[in-house]
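The complex appears here minus one protein chain, its other protein chains still in place.
Let's look at subunit A:
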Amino acid sequence: MQFMLLFSRQGKLRLQKWYVPLSDKEKKKITRELVQTVLARKPKMCSFLEWRDLKVVYKRYASLYFCCAIEHQDNELITLEIIHRYVELLDKYFGSVCELDIIFNFEKAYFILDEFLLGGEPQETSKKTVLKAIEQADLLQENVDFQMRLFAGVMVPNMVSESSGLFQN
């Protein structure tokens, strides 16, 4: 997968994950063009289109379009499954996910995506395992730096200054 975009029916970007290095300008251009192309598609049309030299797979879930650009040797039908799996993960995590959840918790949407895909490929095919990992990471976040500091034991580079806290070394 080269990139994944989530956007609303008005063309507002809700998430962008790029797996290829491109300049900000290029990303903006691609986003703009692709969003326009996909939004112009009629409902009866199939979920695949050829765009530039890539294959684009898209699917609409409620008010959000999930759009992936894949390479020629990639399987379009399984990409639809990948998109669906991501939606299921979001749904499980947020409990009946809707666009607002993704707007207000965009960073969580990214975290979930990053537990499911890495470098554009699925890293975990079990829904349960992905969700468990997110859960654990969230817990870690909530537990104040306690565990981090206690078990770190790693040299900390100079540019970091410690915040005031109970466990300052």
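One rule holds in what follows: contacts are C-beta pairs under 8 Å (C-beta built on N, C-alpha and C of every residue); 3 or more make two chains touch, one makes a residue touch a chain; residues count from 1.
The rule we apply is simple: contacts and distances are computed from a predicted model.
Q: Can you pick, from "IBH1-like N-terminal domain-containing protein", "AP-1 complex subunit gamma", "DLRB2 protein" or "V-type proton ATPase subunit", the UniProt name of the chain not shown?
A: Record says "AP-1 complex subunit gamma".
Q: Would you indicate which residue among A:L39, A:V87 or A:A137 is in contact with the undisplayed chain?
A: A:A137
Q: Going by the touch rule given at the top, which residues of subunit A touch the chain that is not shown?
A: Residues touching the hidden chain, for subunit A, are 13-16, 18-19, 21-23, 28, 44-50, 73, 75-78, 80-82, 85, 103-104, 106-107, 110-111, 114-115, 118-119, 121-129, 133, 136-137, 140-141, 145, 147-149, 151-157, 159-163.
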